[in-house]
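Let's look at chain A:
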Amino acid sequence: MEQLYNNLSLQFELNDFMLRHGTQASFIAKREQLVSLLTNLRDIHGYTHLVMVTCVDWLEDKLFQLTYIVHNHHDQSDIIVKVLIDRDMPEMDSIHHLWEQGRVFQRELHEMFGISFPGSPGQDEPMILEGWQGPPPMRRDFDTKEYCEANYSNRERDSREPEEHMQRKLYPED
Partner candidate 1 sequence: MSIALKIVWAFISLGVVTVWGLTLNGIVHKIFARVQGRLGPPVWQPFIDIAKNNAIRTAITHGIMFYLGPVFRIAGGIGTYMFIPVLFGSAYFSNFSMSGDILLVMYFIFFGQLGMALGAGEGGHPYSAIAVSRGLAQMTAFEVPFALSIISLVVQYGTLSITEIVAAQQGSFLNWTLFTNPLAVIAAMIAMLGMNMYNPFSVVIAPQEIPIGPPTEYQASFMGLLATNRGIFAGAKLVLYMNLFFGGATNLPILMLKTFSIYMFSVFIGAAYPRFRTENSIRFFLKYPTILGIISVLLFSL
Partner candidate 2 sequence: MIDNEINYDSEPVANAGDNSSNPTTSAYPDWRKDDNTLTNAGLPDEEQEWFCDARPQPARKSWQPIEDFLNWARANSLWILAFGTGCGAIELRPLVTSRYDISRLGMQPRPTPRQANVFMIGGYVSIKTLKRIVRSYEQMQGPKFVVAVCSCAINGGMYWDSYNTVKRIDEYIPVDVYVTGCMPRPEAVLAGFTKLKELIKAGKAEGQNLYAEKFDWYKENQKKVIKDWNMPDYNW
């Protein structure tokens, strides 16, 4: 994996290399180079399987970290490519032309984090949140509890001590 990383480093600007379990490498790539890096990984190095695309919200650093995981079926190794993008202008190049299923992940990220992937098919259609009008709910500055209390009514909770309650229910005369 180190050799692969060093080879890639000649072409791409990578840093923060980390190796876990011998088969799981992760590093941070530049935003502009991501699509060509993934194309390289897919076509030359045999990482043909896109496992997932997900996002981490670094609220304090004002960054979104997009995480692409690709898998090589020949040596069962994974590569985790991380990309940091600006949180205020969340926009990223789409990878749906590399992996058809990428558009589903991108649609979800657009819905849950508000990250836009220009050109990704159907990313404006609602996926899970039909008719959602609030801010993207998975961002960390979105207060779910507040939103929930404002929109959905609560049932009064009636909490009982199980032991006492069952005793009163089973042996009411005591």
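Here is the rule we use: a contact is a pair of C-beta atoms (placed from the backbone, for glycine too) under 8 Å apart; a residue touches a chain by one contact, two chains touch by 3 or more; residues count from 1.
As a selection rule, all candidates are chains of the complex that A comes from, given by their letters.
Every value quoted in this text rests on a predicted model; they were computed, and no experiment measured them.
**Q** Which touches chain A in this complex, 1 or 2?
**A** Result for chain A: touching candidate is 2.
**Q** Mind listing the chain A positions that touch candidate 2 in their complex?
**A** Listed in rising order, the residues are 126, 128-134, 137, 142, 144-145, 147-148, 151-155, 157.
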